[in-house]
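As you look at this complex, bear in mind that one protein chain is not there, while each of the others sits in place.
In this document, chain identifiers A, B and C correspond to the written order of the chains, with residue numbering beginning at 1 in each.
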Amino acid sequence: MKIQVQKNELDIVKRLVLSASVLFLIHSEASFSQESAALTSNVTDTVLMTAPQPPISVTIKDLPNDRGSAVHISWELSPDDNGSGKVTGYIISRSESQSGPFEVVGDAVRGANEFSDNQTDDSKQFYYKVEAFFEYLNAAGEKARLVSVSTPGGPVQSVPQWFNANRKWAMLWLLVVAASIIFFIEKAKKGDQIYVRKIAGIDAVDEAVGRATEMGKKIYFVPGIQDMNDVQTIAGIAILGRVARLAAEYDTWLEVPVSKAMVMATARESMKEAYTSVGRPDAFHEAQVHYLTDDQFGYAAAIDGMVVREKPATIFYMGAFFAESLILAETGNSVGAIQIAGTAQPAQLPFFVAACDYTLIGEELFAASAYLSREPRQLGSLKGQDVGKAIFLLAIIIGVLLATFHIGDILFLFKVTN
Amino acid sequence: MELFGIWIAALLTLGIYSFLYKDNPVYKATEAIFVGVSAGYWAVVYYFDNIYKKFWEGAVTSDNPDYWMYGGAVLGLLFLTRLFPKIGWISRWPLAFIVGATAGLYMVIYFVTNAMNQTASTIMDIVARNAAGEILWMDTLGTLVILVGVVTGLVYFFFSKEHKGVFGTAAKVGTWFLMITFGASFGYTVMSRMSLFIGRMDFLMSDWLHIIK
Amino acid sequence: MMATMATIATVVVGLTLIYVLYRTIKGRPVERRIVFVYIAFSVILPLMMQISPPLPITGDVLKVYDNIKVLQPGSKVLCAFDYDPPSAPELQPMAVAFMKYAFKHDLKVIIMGLWPQGPQQAQMAVEEAMLDPEVAAKNLQEGIDWVNLGFQSGNEFVIQSMGSEFKRMFPKDDRLVPYDSIPLMKNVVNFSNIDYVMNFSSGKPGTVEWVQIGVDRFGVKMSAGNTAVQAPMVYPYLRAGQLLGILGGMSGAAEFEKVLDEEGDASTFLLAQMFAHATVIAFIIIGNIAFFIGGRRKKITTPQVK
Partner (left out) sequence: MRREIPILITSVAGLVFAVSYFIPHFPFGESESIFGDWVTIVQAFAIWLGALNLIKVSWEKISRKKADWPFALLIVISLVATLLIGFIDGYRGLNAEPQYSFRDPGTSFDWLFRHVYTALTSTMFSMLAFFVGSASYRAFRARNLQATLLLIAGFFVMGGRVPLLDQMIAPIWDYPFFSHLADWIMTFPNTAGQRAIMIGIALGVMSSSLRIILGIERSHVGGGTR
């Protein structure tokens, strides 16, 4: 009830202020203030009641690079649309014949100079009219409009395009990178060596496993909270294979708590294989890989408890991590474990870098898994992606030099706009 | 009802916070409610906003039905076969569809927006000038920082070349940039996490206890 | 009275940190529940002080403002609400401030969400904006001045489909009014009929997807309000002009409120935010002093990068 009263009072005050300000603005031809943004002006001065002039040079054409059914209309502003407030907006209407009748297909605010009619029929021709209007409250307090006299333009017919010409360079570069990825995958399959640089975190795996052996403590491997459909989890499992092999050689207990049933099955398989490959299949126990819970915080809390109780010497975090990253890394750190982490979740990387001894950053996780598994798919793609990086790197260096010394411009090769 | 709601919300809030002291049955109970209510919430919303509003009204009860949508419903139903282990393999079909569609869309949009357009916006005259042609030193420094950061960062993510010599130095500079980036992310993440708690405290202190305005 | 007590308490609590430092250096760190208590105090006490500290307005927030202030009355603004209640402390103040501004300046607001909770958060923001006397005086009508299209599943595919036709994704609005019967949506077919997009986002799908599809593919003009976790990741889009402005986290919200002259929750939360940051910084410093004085734990000493 209280609000109601306030509202009415304000309404009156507001109207007074508005009518005064609009009148002032129109008379003085001052620039229209954005602050008093009244859509509908309250004008009583009949002298001002003339329709605005129509917009000039209206261009009507088929909207390019689309699937049809759209026409693009652009115009130069009405001479009255100069900030004086005399133009409230534009009305766009169309007809199948030059003489009408015209139906309204849309409107545009003052200062706007284009419109797309997205409801055309590709089999018909249309004429278009763009009218400027001025909206005000008449004596009865109703909205009324003064509309310019505009002549129709056209006809135009919308057509679908076979190729989006704005995107030709995108297509070229996409094909180049795609081709190099496929080329290197094939090459790797034939058995050609593909070089992958050293990765600090991976070099430290041996040391970390060795330390756990010396101390006679466990190693934990946490593969993240995503399922097997996440490439990060897959990369994590590839690294698990390597860790498992070392653990088997050193005869150190490696424990893998997981949060997804599928991950459990895959991790068991991968570990069994690793233990077998070093000739110790008997040393592998299925209980080493165990499911905790699907729930994010439940999983983190459970690992937390395990770490505090058993104080593992080494913990690996390899896979997709979210907000739980800092809970895990903090607890591991507090029991003095060596921690090696790897994830491609940019928001979680800071916590791993600050709390772990080694961190595989983003793509390094994938590179590490390619490096360890030597799988042609992974190696080939890694090399193909490097070709992409090389292209962009060279483009940046050359482009900046050309632009800085005003020699030329290669921006158009890389800039994709709608 | 409003007051009752606020009390319920306050008790649930305190129930969850009891975990901070130690894990206990009250927390476990609130956690169970959390899991159940969220799953139920999502299921209801997806049912009415999509299955009912889009599919049922669009393809079944509509005067002008869009028969194509039955394809989506069939794929959707096939997804549910996963509940029955014997025929669960059929659920790979809708999964294959989603994976394929996402791959197709992502292949181009990531390449264009995050690779090409980011490259393009790094390509510019290093010397920043204002309209009058005077050099803006701070902006010039900034542009230079971005150029060096992007180039060395990309070098760091190069895997098929050993990090030695100039390449190695560049990669090392790249890691510095990455670390500053992570530091910024770190600061922002701390800010976010604290805001979450401020929001809850504001609820407890103002809506529930009325200690503050 | 309460504010004074809170201030005194803060000083006392702050001084006890010296004891924490002493213990930590001596190798007897306090247990984590003690740290929890400090965090709780760092938020509760400043909230009781009820002060909004002075805040300079940064460039990114000004950019958002510069871009929305040129919107003419009657402009159609698509507001995408892509967040859920946990992110509300950061994003809701931005949304409320934006709604108030939009309603006061006769912008036509079209609300939608890629997150199921989004439209409900939007509803709350609208309700709060309507309490503003100036907005209430306008007697705005749903369907004419603003509309809530609701939520649709499909994440980024929703934006993709909206590129050709909004109606395909939102056959009815959130009040079950058919798309064609909503006066505001008459003649709005796809993004080409939208003047501006304002996105409030806390994750995926959110700002990244809007830039990739809405901006780069369909050419919309867009600014974003992000949670602080997400903001650093979207900065490259700002520099590239794909985003016209960014509001980042609680401080971004407070600055936005200030620049629009719509001071609200974020401004009052800012002091708590400051103290919370101070506490975290203090603990990092204590931990590191102890780390360097108290002797580093013996560990692998090889440097991380070769």
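We take it that contacts are C-beta pairs under 8 Å (C-beta built on N, C-alpha and C of every residue); 3 or more make two chains touch, one makes a residue touch a chain.
Since we're looking at a predicted model, the values are computed, not measured.
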{"item": "Chains in view that touch the one left out, judged over the entire complex", "value": "A, B, C"}
{"item": "Option touching the unshown chain, where B:45, B:123 or B:212 are the choices", "value": "B:45"}
{"item": "Footprint left on chain B by the chain that the document does not show", "value": "1, 5-6, 8-10, 12-13, 16-17, 19-20, 28-48, 50-52, 54-55, 66, 68-69, 71-73, 75-77, 79-80, 82-83, 89, 91-111, 113-115, 118-119, 122, 141-142, 145-150, 152-154, 156-157, 174-191, 193-194, 196-197, 199-200, 203"}
{"item": "Where the unshown chain meets chain C, residue by residue", "value": "24, 29-30, 32, 35-36, 38-40, 43, 53-56, 58-60, 84-86, 88-89, 117, 119-120, 123-124, 127, 150, 152-155, 157-158, 160-161, 164-165, 168-169, 174-176, 217, 231-233, 235-236, 238-239, 248-251, 270, 273-274, 276-281, 283-284, 286-288, 291-292, 296, 299, 303-305"}
{"item": "Contact set of chain A toward the excluded chain (per top definition)", "value": "65-68, 160-164, 167, 170-171, 174, 177-178, 181-182, 185, 228-229, 231, 234, 297, 323, 326-327, 329-330, 333-334, 344, 346, 350-351, 353-355, 357, 362-363, 366, 375-377, 381, 384-385, 388-389, 392"}
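The rule is simple: only the chains that are shown with their structure count from here on.
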{"item": "Label of the chain whose CA centroid is most distant from the centroid of chain C", "value": "A"}
{"item": "Of A-C and B-C, pair with higher C-beta contact tally", "value": "B-C"}
{"item": "Averaged-CA centre spacing for the pair chain C and chain B, given as whole angstrom", "value": "14"}
{"item": "Distance between chain centroids, defined by C-alpha means - chain A, chain C (Å)", "value": "17"}
{"item": "Residue list for chain B, restricted to those that touch at least two other chains", "value": "112, 117, 120-121, 163, 185, 189"}
{"item": "Multi-partner residues of chain A (each touching 2 or more other chains)", "value": "198, 346-347, 416"}
{"item": "Residue numbers on chain A that touch chain B, as the complex places them", "value": "167, 169-170, 173-174, 177, 194-198, 229, 295, 297-298, 301, 305, 346-347, 349-351, 353-354, 361-364, 367, 370, 382-383, 386, 388-390, 392-393, 395-397, 399-400, 403-404, 406, 410-411, 414-416"}
{"item": "In the complex with chain A, residue positions of chain C that touch it", "value": "69-75, 104-106, 131, 133-134, 136-137, 139, 164-165, 187, 189-190, 192-193, 195, 215-219, 229-230, 233, 297, 299-300, 302, 304-306"}
{"item": "Contacting residues of chain A [partner chain C, same complex]", "value": "3, 6-7, 10-11, 14, 34, 37-39, 63, 67, 70, 88-89, 104-107, 109-112, 115-116, 118-119, 198, 200, 204, 207-208, 211, 336, 338, 346-347, 357-359, 416-418"}
